[in-house]
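Removed from the display is one protein chain of the complex; every other protein chain stays in position.
Think of it as A, B and C in the order they're written, each chain with its own count starting at 1.
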Amino acid sequence: MRASVHRFTMRDPGDVSELAVAISAGKVNPAHIVAVLGKTEGNGLVNDFTRGYLTQSLKLLLAEKLGQSMDAIGEKVIFVFSGGTEGVLTPHYVVFSVDPAAQPIAQTPTGKKTLAVGTAFTPVLAPEDLGRIAHVNSVAQAVRAAMAQAKITDPADVHFVQVKGPCVTTERAAEAKARGAQLVTTDPNKSMAYTRVAGAFGVAAALGELPPGQIREDAFFSRLDWFSERASISSGVEVAVNEVMVLGNSAAWNSDYVIAHRPMTDALDINAIYACLADLGIAALGDNTATGLRQIAAAMIKCEPDASGYVRGQRHTMWQDGDINAQRHIRGAVGGLVAGVIADTRIFVSGGDEHQGPPGGGMIALVAKAA
Amino acid sequence: MRASVHRFTMRDPGDVSELAVAISAGKVNPAHIVAVLGKTEGNGLVNDFTRGYLTQSLKLLLAEKLGQSMDAIGEKVIFVFSGGTEGVLTPHYVVFSVDPAAQPIAQTPTGKKTLAVGTAFTPVLAPEDLGRIAHVNSVAQAVRAAMAQAKITDPADVHFVQVKGPCVTTERAAEAKARGAQLVTTDPNKSMAYTRVAGAFGVAAALGELPPGQIREDAFFSRLDWFSERASISSGVEVAVNEVMVLGNSAAWNSDYVIAHRPMTDALDINAIYACLADLGIAALGDNTATGLRQIAAAMIKCEPDASGYVRGQRHTMWQDGDINAQRHIRGAVGGLVAGVIADTRIFVSGGDEHQGPPGGGMIALVAKAA
Amino acid sequence: MRASVHRFTMRDPGDVSELAVAISAGKVNPAHIVAVLGKTEGNGLVNDFTRGYLTQSLKLLLAEKLGQSMDAIGEKVIFVFSGGTEGVLTPHYVVFSVDPAAQPIAQTPTGKKTLAVGTAFTPVLAPEDLGRIAHVNSVAQAVRAAMAQAKITDPADVHFVQVKGPCVTTERAAEAKARGAQLVTTDPNKSMAYTRVAGAFGVAAALGELPPGQIREDAFFSRLDWFSERASISSGVEVAVNEVMVLGNSAAWNSDYVIAHRPMTDALDINAIYACLADLGIAALGDNTATGLRQIAAAMIKCEPDASGYVRGQRHTMWQDGDINAQRHIRGAVGGLVAGVIADTRIFVSGGDEHQGPPGGGMIALVAKAA
Partner (left out) sequence: MRASVHRFTMRDPGDVSELAVAISAGKVNPAHIVAVLGKTEGNGLVNDFTRGYLTQSLKLLLAEKLGQSMDAIGEKVIFVFSGGTEGVLTPHYVVFSVDPAAQPIAQTPTGKKTLAVGTAFTPVLAPEDLGRIAHVNSVAQAVRAAMAQAKITDPADVHFVQVKGPCVTTERAAEAKARGAQLVTTDPNKSMAYTRVAGAFGVAAALGELPPGQIREDAFFSRLDWFSERASISSGVEVAVNEVMVLGNSAAWNSDYVIAHRPMTDALDINAIYACLADLGIAALGDNTATGLRQIAAAMIKCEPDASGYVRGQRHTMWQDGDINAQRHIRGAVGGLVAGVIADTRIFVSGGDEHQGPPGGGMIALVAKAA
């Protein structure tokens, strides 16, 4: 099996021409696409419709290219878009493809581990199970399934897990209420946060970052020292099940890429970025003109404004700003830092990282061409 | 002579309690203060009143401490505040003091150059001279005067020049019009930009960065390759003359600090930041826990969104964003980068840098305790 | 001929379910739709992609319902969306349909005039003609063609003319430059403004609001006392020709609706709103519970922040606000005023009204069920 990574930019969220050209040129096989991860130029908040617009545009393109319905595309491809290209960030999307037939594993495996991709979907959860232990367990099971599909056995080989999970909607809440079922919350925004926590804990359980038996509902939002350092979770009304993509390295694949990750302890953790580069064998200490940086094929960051109101002992103003949302502030700052280190602004920077990386920090994952 | 640098933070722009405490404790002599440079938590745009609020609060404090009028304080101390603490940036101000009596230069000078501070004021310019060659020449002359006061003879020893210049106001325009005088512009916002360019060219002329004879009015805003890499210019209706502060190193001083600077070629120029640290003898390549970083006493940055709409070949969205001003975007990104390198968020990051540093880039200047 | 007006709301710009239901229920014949005018919940500025998203969603729906391509839909239906539902405004769109066969005009016409709709398209203009007299004349000719289609002979019967015109793009500018052609501007944003002025002057010429011979290019942006009080112009890179919709009253139609309009002299011109209601025979002076108001089927407003910085002698802060764009401010204020008068928040409020209504003011047009 071979995993491929293609990165495209766009003029606006309705512009999928670069992918169209790549498909026409035979560079991307649309039937092999399993997931698309990207940044769109909205505000990344509730009223950001650039994510839906890009999703619709990509489904339209793939439906046409594959002769399938847009719904059929939505059922097999995971689309995860984070809004907000604050500061120097570039709107872009990364297409992950898997060619199951390509270059079967040599009889005598080299043992070299390369990029492995697995996806899985949970069953539909009852509204009353959203944001609860049942949700955590469901995600954990899907992560294990995606790992199996990716032929990764050692959790240490998993470096990035994207989960996109459903939340309570007005309709789902009404249906549950009619049955007398008790919801964690009926507020869609709060439900989205619960879903992110359930996803993070699910990933942590599957990867052994937290003992599964230890995860309790009263730890949600409170035990911030319990987290997954590989989870990246988003939530939205537009999905009905949890969609999971696992990225890691496996000797069962012969991809041209490898992946690494590091937790970031705070918004200034440049040391983690350099450590992640070192994991990939890229030497660029203090020098972003180093040629090794050109191997980078995708960069994913999770971050958040420190809840204490301080970064390294100094006050920040992100939480008090009534003009710019705190998530926009932090994405711009951490995006600027990572872009300066790797000399590339095509970075997936996502906020809202409850239990995803250390509190006030987050994580960085980099996919690079194997040396 | 000895120059001192004290950095203070505040809860809000009306909070000058840290300086009050330092004065009461004898750590800062209010009579020695020559300039205050700071970042306030406004938007940094036209309707940012945090700059005026902090100025008024500081004048109130110093007037009380020195038994002088607030106007008298305003005439001798240069107050320059940049609004906008985007991302991780911390509201703070840096107080520059000069003790003329302290520790007179040893009879046998060591030759060691330490922080030198000089200030100067231009005469009042006629409204019709604002934004013209007369303005350039006037600033150049004041920069030379400030250098002389700072006992700096070699322009290479100058590392940061802050100029705050006047612009056309409705009243000044009316008065000029009544005399039949011709203004460059009657629009206060445009006038502010012209004043910034005149200031930058004035600094460049005084420091020999541009041959004075070469500077022409038709180069304003067009010859972007003509710039000063040490100039930081602001403009506002509240000043009547150009106020100039020169920071450099001089063997005639025995300060505890030194200063260095580097131009930044673009918003990702991490190499320039590390080079500036190296100039100061601070080794922290890729490691912001390095103890040398704790010597930093003040950090000043100029930056701007690249006018091309691209950074290192990739599109940015700063100029198209109707929700967040482009200057706020770039301050957040470059502030995040510098803060990550030096592990400190108390950074003076200022945008609007026409002819101040390379186009799309800017400059960094760092003051540090001498090793 | 009969013109119909259907108003729909949506949950987000991708939600066209209300129209889908109306089509399925036989209430709207998709083949009869000639134009859709709406407000989407973006910022209404350059980076507002909600307009494109809604357009794509509507084209998808109509393409499916009519068995035509999305491009074919785009060529015959005019889509005009204004972003920004500031304050109390409701995201919605108004579908204008024309049934050419329905209830042919009685042999003995009653003379009663009812809603008439006409659309027309200009030929493609050369880039060098955009924003020039050729552009004005082209729009004027299309307005006359749309009037003819609407069977309106007296310009006084025209009450609203929507024009959506093309602007210079990077590609069009390059092509023109290669031919040695001279453009009014190569800046897309400025070109959009020129197109709006050319459209407004074109409408004014066709309706006799300005003597055609009087319109000169040097009046663009300067003779603000020259305007059309029925023109509503938008511009965008997405159209290649000027699309024109004329709304008026004509005895040749037997619609259930009539239309009226009034210029607004400034943002506080409540008298104009009541006058427009009176024109429609709706009595609701100071009482928005009046039943007559329920007859209103569509409300269209043009407005702008007064360039002087004052409204009725008092300063406003719209132009100085770095956090909220001036157009967003004025839409919220005038939208709140009109909504309060008519007790309905589904109002098309559009800013950027150069030469469209009195400077600092604008216009109001109301479509209502005939009494």
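Keep in mind that, in the parts below, a contact is a pair of C-beta atoms (placed from the backbone, for glycine too) under 8 Å apart; a residue touches a chain by one contact, two chains touch by 3 or more.
In this text the structure is predicted, and so the values were computed from the model without any measurement.
Here one chain is not drawn; of C:A267, C:L280 or C:M300, the residue touching it is C:A267. Looking at C:E86, C:E229 or C:E354, the residue that reaches the missing chain in the full complex is C:E86. When the whole complex is considered, the residue among C:A150, C:I330 or C:A368 that touches the unshown chain is C:I330. For subunit C, the residues touching the absent chain in the complete assembly are 9, 11, 41, 43, 85-92, 267-271, 274, 285-289, 311-312, 314-318, 320-321, 323-324, 328-330, 332-337, 339-341, 343-346.
Although one chain is not displayed, subunit A still touches it through residues 43-48, 317, 320-323, 325. Contact between subunit B and the unshown chain involves residues 12-14, 41-42, 47, 49-50, 52-53, 56-57, 60, 323.
Simple rule for what comes next: only the chains that are shown with their structure count from here on.
Arrangement of the chains shown, judged by which pairs touch: all-to-all, with no pair of chains left without contact. Comparing each chain's Cα centroid with the centroid of every protein Cα atom identifies chain A as the most central.
Separating the centre of subunit B from that of subunit C, both taken as means of CA atoms, is a distance of 48 Å. Residue positions of subunit C with contacts to 2 or more other chains are 47, 323.
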